[in-house]
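Okay, here's the structure, questions in a sec.
Complex shown without one protein chain; remaining protein chains in place.
Lettered A and B in written order, each chain numbered from 1.
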Amino acid sequence: MNTTTASTLPAAAAQKIPWRKSKKLDQWICYWSVPFFYNLFGIVFVPLSWMMPPRSPSSPLPDVVAFMQSHNLLLACAILTLAYGLAPVSNAVYLTQMKRMSVNPAFRVTLMIGSIAGAIVGMLFPLFCFGLGAFRSGYEPAVLQMLYDFGYLAFIGSLGCFCAMWMAFGLAILLDHNNILPKWLGYYTVWQFVTELVAAPVWIDKSGAFGWNGLMTFWLAMLIYVPWQFIVYVCIYKAIRDQPEDELDNAVARKPGRAPAGAGA
Amino acid sequence: MTVADASAVVDRDTRTTVVTRSRHVPGEPSMWFFVIGDLFIFAIYFVLYVVYRQQQHALFLSSEQHLNQGIGAINTVVLLTSSLFVALGTQTARLGKARDAMRLFVFAAATGALFPILKLVEWLPELGAGLTPGHNLFFMFYYVMAGLHLCHVMLGLVIMCFVIRDLRISKAPDMKFIEAGATYWHMVDLLWLVLFALFYLMR
């Protein structure tokens, strides 16, 4: 936290304002919840449950049943249930900076609604599917197989859902005259959402390059997406740091005893 | 960068347009960042296609026979012609002839709009004959790659409309924007040249 506060307040540092009193404190808390959230996600998905990298869509039934009923999956789903609420906080970081752009609010609203829909399809659905298998023993293997398909298809096959939302984000960066985020990031975002379109065939193919664990659908999309996610947060960091204090739209607390203008009329 | 970036410098004394041709980045550098990245992403897809093709070449060879090479070739010429109009239009706009440039961009957009129509003419019988993306790996690659390219074409047509609007309403055309749009459209053309060779022609 020390490194953050030291570098986050270059202007304020001269005036020796303690970081706790920074007007951007709430934004910074939101901001630093993001690495926490993504690390948690990474631990839960990869070493804890091995849900990711995706298991084969054509794995044999006994393997699917063993995975769906494993204790680690249960633990992973429990953590996800508790951490689910961090998704809106991380999206608030984007939205706060997008609000400063000289573009129509429709872009911001698209990102907002898109991220809500995306979190439901991409996070809540898999959570329910895998959670049902893990928490409720006694389902038929065929039912577990269906939940397995449902969970993975919701997670990876919903990438198209994120497409429109990142398109709004990319276009907002490109059309913005205030240069809140760099233009090349807008172009990078365009590649990012275009590669997500390629994930559509996961609904058709059950193996090979276009399965949900395929080279074309998953790995190449990840090759573009993972660096993109890091770079976006570095750029957002700079945007928050460089935001002038007088531009912050935190509501000013009304002092007791001083009536607001026009209140007496 | 030591050399001036300007493409067309109007000399005030002689009232002539001096075109400094050397060392000029068309459009904006950030747009080239996009084009180069897009070219490399497509390059990865293209190479992967050949790798998968060679693993199951009997399947791919027999599937390739179902494609309509004629429409593929016509579409190549369609995009090349559209690109020519765009290149001529950019040159003309640089000379300050906004009206002529606009006319050339309208031709370019009209020719470019033939591409999606011909794609429809090509795909509908194929889809009707059961050659859908789920038919085999070749058709999956074919529809995904051509579909991705088609998205680029549609976006290019939208950009072209904005270029035409800019040429029509503004006194001094925004050369940076026109060049950026033109570069994007040539990239669409470039990707199709490779797609055409890989999917329709190679044996």
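As a working rule, a contact is a pair of C-beta atoms (placed from the backbone, for glycine too) under 8 Å apart; a residue touches a chain by one contact, two chains touch by 3 or more.
Simple rule for what comes next: contacts and distances are computed from a predicted model.
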Exercise. Report the protein name recorded by UniProt for the chain absent from the figure; options are "Formate-dependent nitrite reductase, membrane component NrfD", "Cytochrome C oxidase subunit IV family protein", "M67 family metallopeptidase" or "ATP-binding cassette domain-containing protein".
Key: "Cytochrome C oxidase subunit IV family protein"
Practice problem: Please provide the labels of all shown chains that the missing chain touches. | Solution: B
Quiz prompt | Touch with the omitted chain, as defined above, among B:I36, B:A110 or B:A129 | solution = B:I36
Exercise. Check the options B:V106, B:V121, B:L155 or B:V194 and report the residue that touches the missing chain.
Key: B:V194
Self-check item: subunit B residues that touch the omitted chain in the full complex
Solution: 1, 3, 21-26, 32, 36, 39-40, 43, 46-47, 50-51, 53-55, 57-58, 61-62, 64-65, 69, 72-73, 76-77, 80-81, 83-84, 86-88, 90-91, 179, 182-183, 186-187, 189-190, 193-194, 196-198, 200-203
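Here is the rule we use: only the chains that are shown with their structure count from here on.
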Quiz item: With chain centres defined as C-alpha means, what is the inter-centre distance between subunit A and subunit B in Å?
Solution: 33
Quiz item: Can you list the subunit B residues touching subunit A in their complex?
Solution: 28, 30-31, 33-34, 37-38, 41, 44-45, 48, 52, 133-134, 137, 140-141, 144, 147-148, 151
Quiz item: How about subunit A: which of its residues touch subunit B in the complex?
Solution: 182-184, 187-188, 190-191, 194-195, 197-198, 200-201, 204-205, 208-210, 215-216, 220, 224
